[in-house]
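Everything on this sheet refers to the single structure shown next.
One chain of protein is taken out of this complex; the other chains stay put.
Take a look at subunit A:
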Amino acid sequence: MKSEVLILVSASVAVVLLGACIGVVIFFRAREKRIIRRIQQMLDDAIDGRFQDEHLDETGVSAIENTMWRYLCDNEMAYQKLSREKEQIQLQISDISHQSVTPISNIVLYSQLLEEWLVLQESDGSPEAAGWTAAIREQAKTLEFLVGSLVKLSRLETGIIKVNMEKQKLQPVLRALQQQFMPKAEQKGVRLTVEPTEETAVFDLKWTIEAAANVVDNAIKYTPCGGEIVVSAEAYSFFVCIRVADQGIGIPEEEQASVFSRFYRSPGVSGEPGLGIGLYLAREVMKAQNGYIKLASREGRGSVFSLFLLTEEISQK
């Protein structure tokens, strides 16, 4: 009789213990799951860069979450400090290059004045002096162009200039290119054909002209006398493309990807003036406008640069 009671008691104790164990296990499993979910959320937010939007509720937080939170906070702080410093440096660079624009344009101006004065004095002046001033003016112009490109570039990179996207007609871009480059093309004996278009796209007028101008400028530079450059537009369903096709020297296959990198100069054309900024700037401008630039080229046959712009704004929600 006694042993039966004992068995009954011990059995019920066992059942209770087992129940308690299961309860404890379930409790901890649930807690673990909750912690993991919160950590996952924390990390997801950190990756998305909106980590500090939400604040950690200190109650009911495990040590590991706390440590992670601190680590992520420190990380975020360091990142913010870094980007602030970077911004400052770029601002200074932009400032310096901007400051140098004025003296250079003054040099250009004064050399022009000097040249005019020399022409007036022609009777007793030496022809050499005229050559020298012309050289000064030429060099100063090159310098002006280079510094100008650097200023634009640093502005674009600092994000001081925000592209102003607007759905508009493409024709003004083509017209601007025609006006800007007709004289230069004629001077070089290159035929520049700009085909009119009715297409519209979403872009920043000023910067798109800038990007396309860099491409057309290159095309003229590398197309020999008697060649032709065609600027046209073609519509796709999501994109409109501005195409600049030249009959220049072309770009060897192994260099085609490199021409868009900053300061890249093709070894084959090191004699031509340039800094290796134009195409880089064009690519950055296109990227900032949610577009892109593409190149197809055959060595000796010419190159086709295509600038793709979205036809519709990216719909938000």
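Structural remarks
We take it that a contact is a pair of C-beta atoms (placed from the backbone, for glycine too) under 8 Å apart; a residue touches a chain by one contact, two chains touch by 3 or more; residues count from 1.
Definition applied: contacts and distances are computed from a predicted model.
Considering only "Putative ABC transport system ATP-binding protein", "QueT transporter family protein", "GntR family transcriptional regulator" or "Response regulatory domain-containing protein", the record for the omitted chain gives "Putative ABC transport system ATP-binding protein", by its UniProt protein name. When the missing chain is restored to the complex, the residue among A:K169, A:K184, A:K206 or A:R262 that touches it is A:R262. Mapped onto subunit A, the footprint of the missing chain covers residues 40-41, 44, 47-48, 236-239, 253-258, 260-262, 287, 290-292, 294-296, 308, 310, 312, 314-317.
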